[in-house]
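Missing here: one protein chain of the complex. Every other protein chain is in place.
Going by the order they are written in, the chains are A and B; count residues from 1 in each one.
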Amino acid sequence: MIRDRWEYVRAETLAGALTLLASRSDAYPLAGGTDLVIAGRLGRIRGGVAVDISAVPELQGITAFPTEAGGVRLRIGAATTVSALLQDELVQQKLPALVDAGRLLGGWQIQNLATVGGNMCNASPSAELSPPLLVHRAEAVIAGPEGSRRLGVDRFWTGPGKTALARGELLVAVELETGGASAYVRHQIRRSVDIALASAAAWVSVEDERIAGARLALGAVAPAPLLVDVAEEVAGVPVRQAPGKEPDDPGAFGPALAKRLQRVERLAFAAARPITDVRASADYRRAVVGVLARRALLRAVQRALAVSEDVETRSG
Amino acid sequence: MNRVIRINGTEWPADVPPTTPLSDFLREHAGLTGTKIGCRTGECGACTVLLDGRPVTSCLVWVARAWGRDVTTVEGLGDDQRLDPVQVAFLELNAAQCGFCIPGLLVSARALLDEAAARGWPPTALEVRERLSGHLCRCTGYQKIVEAVLKAAENGMKEMRLELG
Partner (left out) sequence: MSLGSVGRPWPQIDAVDKVRGRTRYAADMTLPGQLYGRILRSPVPHGIIRRIDTSRALKVPGVRAVITAADLPPNGPEGKGRVPFGPYVDDWEILCSDRVRYIGDEVAAVAAVSEEAAAEALELIEVEYEPLPAVFDMHEALEPGAPVLWPERPGNIASRFDIARGDLDAARRKAHLVLEERYSTNRIYHAYLEPIAVLAEAHPGDRYTLIAPTHIPYKARVTYARGLGIDPGKIRLIVPPMGGSFGAKYELNVCMIAMLLARKTGRPVKMVFDRAEDAAAGHHRPPLHFDIRLALDRDGRFLSKEVRIVATAGARTMWTPPVVATAAHRIDALYHFEAVRAEALLVYTNTSPTTCMRGFGNAEMLFAFEQMVDQAAEELGIDPVEIRKRNAVRAGDVTIHGWRIGSSALEECLDRVALLSGFSRRKPAPRHPPASGKARGLGLAIGHHVSGYRPILAEYDGSAAWVRLDMDGRLSVAVGEPDIGQGLNTVVAMIAADELGVSPSEIDVMPVDTAHSPAAVGTLGSRATIMAGAAVKAAARDFKKKLLAFAGELLGADPGELVLERGRVLWRRGGGESGEREGGPGASLTLAELGRRWAAAHTGSPLVGQGSYRPETVLPGPDKYGNPSPAYPFAAHVAEVEVDVETGAVEVVNYWAVHDSGRIINPSTATGQVQGGVAQGIGWALMEDVAIRGGRVENPNFLDYRIPGFQDVPPMTVEFVGESEPNSPTGVKSLGESALNPVLPAIANAVYNAVGVRIHDAPLTPEAVWRAIQRRREELEAAGKEREAQ
């Protein structure tokens, strides 16, 4: 047992939190505590002052607002718990990859504590929510002593445990685009309460049974989650549900996509820079992440088709 | 902030260092040793209690986070005369072997059944397995636990409380 020494203060407002965080160099925001408390207990942090931000009003809630292009943007407060995220109807409809990931994050008890902001700021290379946020082009809303700023999440994670947040800065929320369909898959050894050995999130939009846009992000195969540019590989590829095939089957949406998926797999393989650790070896991670990339894309396509089918039946 | 926690319906003064783990507070200060400690890192689920009705691993929750809130431990299920239906089902089906993981599982199962009662239909076996997956058990292979939760759900969800023999 390591003896960690924490002081505890509760912030009531964003301004108050920022003041508290600025007051000491060993101040840490405390959200759900599922990473921070353990880091203290295992001696990764010696303690300091824990600034409880879980009740700060500015960090709460999931809200939707219209965009200029006529779409919907979602704002997810940093202190939103994973359970709250999973229960939100808009998230369920618009951000399926985030739901896939949230369901895999810890067990129920952890989901009731863990927050979206904590997952992002803890910046584990295997963090569950990062790949979905990347493919949904999330933006981090950050507040600090100097005021607030926005940053695309593709620039948010800079290494294991490292983010672009400056000392004293706080993640207030993430905002994401909706539209298109997405999916997230992870490779694990235990089917629940496990840490991803490798993971992949994919986003696609399908128009007239052709892929119009696609994005892919990988987790646990580099110091930080990776965006892999696959749009060109799959743009314009016709997709149509092939009868009698499982969605994981590369041929599930026709031979054209199956062929392109091989290239996607190779891109993922090439982009990955995994390490060997107690959980898996590097070459295995690399081999698996290609498979995951392909599967995530297939599932996203399946969801995209299901959605457009829905729309058709409804309008027809 | 009032340094009080309502534990199983009773107010408990909790004027201890705010970063005391809730699990330690329950066991050492409130005398509620039904809540077990299996890992102190949130991985085993043995210390699970309900915080405002939701299961959490109490080893990761500092006491300050529970001030002013409701905590339910295994001791809060049923009462002196009666067992909660989920306890009855665990007992009847021998869902407990060594019993160490059981208090945490029972409160999670209670929360799951409350949730199901609120929405109006009972949980499926797959749902039970997903929801309870934050609990490890080394003895039972889980099957009887799943059966017990389903049986408790069938037995009238929340209302029915069986008389103790």
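Operating definition for what follows: a residue touches a chain if its C-beta (ideal position, glycine included) is under 8 Å from a C-beta of that chain, and two chains touch if they have at least 3 such contacts.
Everything quoted here is computed from the prediction, not taken from an experiment.
**Student:** Which listed residue (B:Ala30, B:Leu51 or B:Leu132) would be found touching the missing chain in the intact complex?
**Tutor:** Considering all chains, including the one not shown, the answer is B:Leu132.
**Student:** Considering the entire assembly, which residues of chain B contact the chain that has been omitted?
**Tutor:** Missing-chain contacts on chain B: residues 27, 32-41, 43-44, 46, 73-75, 77-78, 83, 87, 90-94, 96-103, 106, 125, 128-130, 132-133, 135-146, 164-165.
**Student:** Identify the residues of chain A touching the omitted chain, counting contacts across the whole complex.
**Tutor:** These residues touch the chain not displayed: 1-3, 42, 187, 189-195, 197, 246, 248-250, 278-281, 284, 287-288, 291.
Please note the rule applied: only the chains that are shown with their structure count from here on.
**Student:** Which integer distance in Å separates the CA centroid of chain A from that of chain B?
**Tutor:** A distance of 30 Å separates the two centres.
**Student:** Note which residues of chain B are touching chain A in the complex, please.
**Tutor:** Residue list for chain B touching chain A: 1, 18-19, 21, 40-43, 45, 48, 51, 54-57, 60-62, 64-65, 108, 130-135.
**Student:** Touching chain B in the complex: which residues of chain A?
**Tutor:** Residues 6-8, 10, 32-34, 37-38, 41-42, 50, 52, 54, 83, 103, 106-110, 112-113, 191-193.
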